[in-house]
Structure formats: C-alpha cells, structure tokens
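With one protein chain removed, the remaining protein chains of the complex are shown where they sit.
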Amino acid sequence: MKNEYDVIIVGGGITGAGTARDCAMRGLRVLLIERHDIAAGATGRNHGLLHSGARYAVTDPESASECIRENQILRNIASHCVDQTEGLFITLPEDDLNYQATFVDSCRNAGIQAEIIDPKEALRLEPSVNPDIIGAVKVPDGSVDPFRLCAANMLDAKLHGAQVLLYTEVTEFIKDGNTIKGVRTYNTQTKRKGAYYASVVVNASGIWGHHVAEMAGVHIGMFPAKGSLLIFAHRVNDVVINRCRKPANADILVPGDTVCIIGTTSDRIPFEACDDLHVEPDEVNLLIEEGAKLAPSLANTRILRAFAGVRPLVSADNDPTGRSISRGTVCLDHEVRDGVGGFVSITGGKLTTYRLMAEEATDLVCRKLHIDKTCETAVTPLPGSEGKSFREVAERIWENPTTIQKATVGRLGSGAARMKDNSVLEQSLICECEEVSVGEINSAIERLDVSSLTDLRRRTRVGMGTCQGELCACRAAGLLVKAHDCVEREREDIRDFMTERWKGMYPIGWGDALREAEYTQWVYKHVLGV
Amino acid sequence: MKLQEYTASAHNFEECMKCTICTAYCPVVPVNPRYPGPKQAGPDAERLRLKDPYFFNQALKYCLNCKRCEVVCPSGVKVADIIQSARIRYDHTPPKLRDRILANTDFMGKLARPFAPIVNGVTGMNLTKTVLDATLAIDRHRTFPKYSGQSFEGWLKRHAKEQAKYERQVAYFHGCYVNYNNPQLGKDLVKVMNAIGIGVQLLEKEKCCGVALISNGMSKQATKNAEHNIAALRKAVDKGLTVLATSSTCTFTMRDEYPELLKVDNSAVRDSLLLATRYIYQLLASGKATLDFRPDYHARIAYHTPCHLEKLGWGIFSYELLKMIPGVEFTLLDSSCCGIAGTYGFKKENYEASQAIGKPLFDQIRSVNPDVVACDCETCKWQIEMSTGYPVKHPISILAEAIR
Partner (left out) sequence: MKFDTIIIGGGLAGLTAGISLQQAGIHTAIISSGQNALHFFSGIFESSETCRERLIRLFSTAGIRVQDIPGYHLMPMGTFREAGLSLEDVASFPEKKIAERALIVNFMGFHDFFSSFLAEGLEKEGTACRIRFIRLPEMEHLRQSPSEMRSVNIARVLDECWEKAVADIRVLHKDEDLIILPQVFGLKDASVPEKIASALPAHVVFVGTMPPSVPGIRTQMKLKRRFEVLGGTFLMGDEVTSAALHEGVVSSVTTRNLDSVRLFADHFILASGGYFSKGLVATPNRIVEPLFGLDVFQASDRNQWYRTDFFQDQPYMDFGVRTDTSLHALKDGVPMKNLYAIGSVLGNTRKDDFGTAAGLAVSTAFAVADAIKESQKEQLP
C-alpha cells in the first residue's frame, strides 16, 4: 500500500528524532511527522544542559543514574554537540552548607563523580563564580546544543531510510476498531492533506502529546509547566554553575556555544498558552537577581533575549510547581493501558536522556512488530561526531583553518568536510556574529529541510548572535529566494523572523538590547523599506 | 531592580551594535584582504575567543593599532584595544629577529649612536638596503632614521645648570627618537620653554615607552619598560613637576596603552603627563605666558593629525598653537593614517599596504602644496617625507623657528 510504514513517529523534537533514528537503525520503515520544525518545542527551549544527574541525585536517584549513564554515552556518540565543560554546585552564604554532604552522598550512590573542592579552587576553575561561596562540588555536567543534536539525529534517521515530513499536522487518527492504523495529515505550507499508514504510531510530541493522545481516544493527563530563561550575549562562564540546594528557580547557568543561559522559572500554565509563550517582567527580574548570585557579572552583562519553554510533565499529583514530579521517562503502551492498539506514547524525561527514551520506545515498537534487533544508538556516533576534538577535526579538514572554518566545524563537526572545497564566493559571510558562510547556509538548505529563516537559524545559528538578525536576515533571505524561487514568501518570512527575534528582545528591552532594537527597526523600516 | 542599570562595565565589546562604521574607517581593510577588519577581529571574534581560544587568528597582527576604529565608533567600543589585548593574551609565537631589531628602538639607538657617521652611511647605502631587504625583510625603500652623534640626554645634562636657574621647571620625556635621531627637536623644546621662563630637566632615567614592543608581540618587555617609566614619572610628579613629551605616540602609549593593554597602573602620573603643545597652548591661551614672535616669519603650513594624537583628541592644541603664530597660513589636513604605523611600514611584507594607506593623505598634501607639513609624530614624518618629498616639522620646532 502507498504511504505505508512500520512506524509513524509524531513529533520532531529530540525524542521523536532519537526514536526515528533508533527505529531506522533497527531496519524499520519510518515516517516522522512534525507540525512545525525540528526542535521547535521544549527541545530547543531549555538550558542545553548535559545533566550529570547531580541535580536529581537527592530528590530522584533513578533519574540521576539514568542521566550520568546517558551523559557518558552522549560525550562519545554526539561529541560535536557536546561541550565537556564540567559543572559546579556552589553553596552561597545564604544556603545550608549541611546539604552539601547529603548531596555528595546521593551523587556517589547514583554513580556520579562528585568532588568537594575548596571555594578558592572553584574560583580558579571558573573565575566568574560568586566569590562569596562557602562551598563547591565539582560534577561532570556539560552542555549540549539541542538544535544540533536534534538535527544530527534527524539526519542519521534519514540516512538510514527514514522519511521526515515537517510543517505537517496530524489531524486525525485512522482507526480500525480500537486499533490505530495510521494518521491523516495537513501540511500547513502546501495546504495539502495526506494519509499515512503504519503498524505502530509513536506519540513523541512533548506537551502537545496530551492532545495527540486525546485524538487517539486516550487520556495521558499531562500538565504544562512553563520555564523562562535568559540568554546572555557572551560566555560568561565556561563551567556549568548550579546551586547546591533543593532545585529551585534560576539556579543553573549553562555556557553554550557563544552564549550562556540562566534559568529557569516554573509556573503551571493552561494548555491554550503553550503555543504562544511570553516572558513576563517579574520572571525576567527574578532570573537576573538569582543569576547574579551565581555569577555576579551577570548584573552588568548584556542580555540577548528571553525565552520560555514548556516541560512535558506527566502529573502524578497536584503539585502546582511541577518540581516534586519525577523527570523520569514515561513510556506507555496504550494497548495494555487503554486498550487502544498500535499506539505508544513516550514522554517525560529530559534532553540528556532522550536516547534512552528513544531506546525504550523503540524496544516497545519492536516487541509489537515482533522484531528482535538490538539497539546500537549508544555506540554509533551521530553524523558529524566521528572526530575527537573540534580542533583535531578542523585541522584534519584544513591545514590552516580560518575563523569561519573553525566556526563551521564547531557546528557541524566532521560534517564540515563538506565545506572543504568551498569557493571564495561560498566563503563569504552571511551571519557575522556567529560566522556562518554562504556555503554552510546553502548546504543546510540543500540537506536539512530548511523552509524559512527560523528553520535556518535552528540549523546554523544564523541570527542567534549579538545583532539578532539585523545584518544577516535579508542576506540569508536572498539565498532562500535563490533556493525556493519565491520572493513573496521570503518577504513574509523576513517579517516573521524579525518579529520572532523581537519577541525575545522586548522582555529585556533596555540598555544595549534596546539600542540594537532601535538600530534594527530603523534599518528595516526606514532604510530598507521592508 | 538595581541590577542591569549599566551594562558597560567589564564587557565593553558587547556594546558593539554591529553597525559596521569601524570597517568604513579602518585604513587596513581596503589594502590588506588578509586582515579580517576591525569589527570581525575585535568584538565579533572576542565572543568566539571566549568560547574557545582556538578562535584566535594570527591575522590580527595586521591591525595597525591606529585606533581610528575607536575614534569613529558611536558605541564607545575599544575595538583596537580588544584586538591588541587578544594578541597579548593568545599569541605566543616568538617574534622574528627582524621584529626584535625594529622594536628595540632604544637599544638600537644606544648601539648605533657612537658610530653615527658610519651607521648612517651604511644604512643609507643601497647595498645595505638590499641586504636588509633580503635577509631581514626590512623594505629596501625605507631608510633608517639617521642617528645623531650626540644624544639629547648628553646635551641636556651638559646644560642642566643653566636650566636649573629657571624658577619654574618641567620634566621632559624625550623618547628614543629625540635622544638618538633628532636631538634638535629636544633643543627646540628647551628654547621655547626657556622663552616662556620655564627650565627643562630630564627624568631620572627613562626607557623606551614600548609602543614598538607591544606591536611586535613583546608585551612582557613592554610591561617592564612601562613599570620603569611609571616609577620614573612618579619621582618627577612627586616633586611637583609636570612631565612634557613631544612625541604623540609616546604620550598616548604611556597614558592609555599602559593601563588598557599592559595593565600597568598609571593613575598617579597620568594627569601630569602632557604633550608639550597642549601645555604651551594653555599657557598662551590663558595669557599666563607670551612668546615674542619674529615679525618676518612666514610659512604655509599644513597640519597632519597622527593617529594616536587623533585618539588622544589633542590635535586641537597643536594646530591652535600653530595658528597663533603670525605669518602662518594654516590648512588642517583631513585626518587619516599615513600608513607607517611605527615599525609596521618598515617590514617588507607591509610596504605596499603602507604606501596605499597613506595615498589619500599624500595626494592631499600635494594638492595643498604647503611650505612645510607639521606633525607631532616622528614616524609619520619619515613616511610623509619619503612619500611626498615635502619637509615635515614638529609644531615645537616650527614654534622655535618663529620666535626670536
């Protein structure tokens, strides 16, 4: 039959992408359907923290040991997405130093190396840390680029034969009695409807999985917890800084690529709010105040933007903060649980444990399909992660790499070899803040399903730097016009892109951010006539 | 919320709005494509270097450190400081022999001075120039500045008693150039100062300001010089003396580069270290001193503002002083880099770029066709004289000629 697969995965976040990869590697015929773009939900809206598990060691030992195992695996299979930064859990004068011993014991029980170090040593390790600290513990935290990780999983799934449909909504499940047989879809870009069939449908849609499940006649009972974060304009810290106390608001500062991120807040919100999140002034104030306790220089560091994501938590009780809930994986076989056949939900969990979640989901799918294949995702590097260090990869490709070439390797890992023979025209810069060349953008457009500037941003960091798209949006749009041959659509795209950038800027619209905004608004409206 | 009131503090590079104005005024960008440009090399790459020092790019050495990017930046970003600091922090390649020779201006002066006639003869010879060009990559078009047989220091020591007779005193940081190459400028300053009733004395012992050491990647040695000089200045300042200098670059280096790049604290002496033109202008403008100008003096003078003087913002004192001389027809040249940038233009690999950078200035000088070009910087003087044939004089020397 046409459009027939072994498994359909709904959701193009990291869980969906990881599941698609695992299923494809085990030889299944895979279709992944995503209503927006890859990593458009919670996947791309968090710290990008590669948890050591230490944060959960006291409250949730099971999650903690999952985290440390996956942490070690990702360092190997996703080396180009991971920054092996190490992490600190600091005790401030206002915190209880007694907690440190409990914390360290719990870490060790979970298999996490946790080493108490002298506060002076902590300052030497990370000079931006609050000099008033009275205690510090070193743990193997790291940072991981969620966009890169998601794109690499998606790419590998495709290399193993999976098909991916972006900007495609599931509108309805095709059922035969109580068994799911497939999905009906609507493509929001082409405005076309479709129908796809599979033996198993995996619901991997994060918080939106609540609705997807309802559509299938199943109630999961999730609740959305909004978390807001701030991005600072440069890397203030090179080591992840956490507070050594029970998890609370704004107690993690993570360096990631050229920036660092403080977060989060936690507030229960209604489902209707999930698609249009706004960061409120109170949240911004809280993040800065708490952030400056971790690293005092944040008080005077330029903020690039504010953003928010929704944790896909499965409610176990009615705790309004969502913090007492296990972040552990929830993998539901709805045939067993609800009597609906051919339907599986995978949710909960976190970025760090995505691979394990994908493995669990794929194991379940395989059991349903009576396929006996072992999972190899823990030992097979993702595309781009074949190299050791970023430096080694860069110098393997180019004898004397330029700044742009180094930056490209930072993003694509060994995949940057594709840019080896770029012409001088292709080496020209589009995004000057993040050093993204014409060649890298064209390559993303060709290979990574780019339909808009925002898609391009997720795959290349175009527009993620200091100027937030001021210099590069129109340049990059010019390249998209060439690829898609549609100027009309690109005009709209520029407007959407700049409005989306602005959405993250106005909540922190003062100081240099407002100067940048004034300049950008002036150029776009009055000089260019967008 | 008191936080985030001011974002300028320690992260100056973040004030960059990516407006690209600096790139429009960088003298290197149009002539040297290997240079990434001030915005890229400075604030843009700083974020990357903070991510990973591997992003340091050797091409930063092509920055002239002329500071014109800083003068034009509407955001107050210290673009050139960011670039030079990155070189100091990340570039650990040892400088070439040639660069060591060029950078050690005082050491070279000490060696060469006693043999001045021979050295001048030899360095001026075409054969020597060819050999220097081939062996050390010092461009054959360049002539080393002539060394004087008598150092300025020696001369002033011999005249110390007369100078001590003046009730009011200043100390003078003469720099390598006045000491070894052009003692006449120092003597001119003494003449002018004496004419307004002020005696001139040496610092206890000065060392080269270190500007050439910084630009040639010898920041450690530069830091030693800086610490020495600050101590020497301090002794003079503690005695209540103002310290004058005639070189705009030495002045700029000691006032601004010491704290910004070398992290040498100069706060105790900074306000007492002035360019002679500023000091004299203030005395004359306020009526606290007068000069007896020759009635027959006449000259058409075009003034060139050296890059570091432009950055200091003190060009106004030099040219307002020149304008006070009766008989001067004055033209202010458009402020642009002459291309020499200290030792930069001496290097064979930079010769063409150096001349291309200076071309707009040379063209303007030719079209103005003055009797003399005035300028506060010794290396600009060499470059303009070599490239245009017009004589270049320091404003203090012009002043000395114009008074009785």
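Observations on the structure shown:
When the chains are written out, they are named A and B in that same order, and each has its own residue count from 1.
Here is the rule we use: a contact is a pair of C-beta atoms (placed from the backbone, for glycine too) under 8 Å apart; a residue touches a chain by one contact, two chains touch by 3 or more.
Bear in mind that the values here come from a model prediction, so they are computed numbers and not experimental data.
Listed residues A:99, A:271 or A:506: the one in touch with the omitted chain is A:506.
Between the chain not shown and the residues A:269, A:397 or A:481, the one that touches is A:481.
In the full complex, the hidden chain is touched by chain A at residues 281, 285, 402, 404, 424-425, 427-430, 432, 437-438, 471, 474-475, 477-479, 481-482, 487-488, 490-491, 495, 498-499, 501-503, 506, 509-511, 514-515, 517-519, 521-530.
For chain B, the residues touching the absent chain in the complete assembly are 1, 3-6, 17, 19-21, 23-25, 29-30, 33-37, 39-40, 70-76, 271, 278, 282, 285, 310-314, 316, 332, 334-335.
One rule holds in what follows: only the chains that are shown with their structure count from here on.
Separating the centre of chain A from that of chain B, both taken as means of CA atoms, is a distance of 52 Å.
Listed in rising order, the residues of chain A touching chain B in the complex are 233-235, 257-258, 285, 288-289, 292, 297-303, 390-391, 394, 402-403, 406-407, 410, 432-433, 435, 465-467, 470-471, 510-512, 515-516, 519. Per the touch definition, chain B reaches chain A in the complex via residues 1, 3-4, 6-11, 13-20, 36, 39-40, 43-48, 50-52, 54-55, 57, 75.
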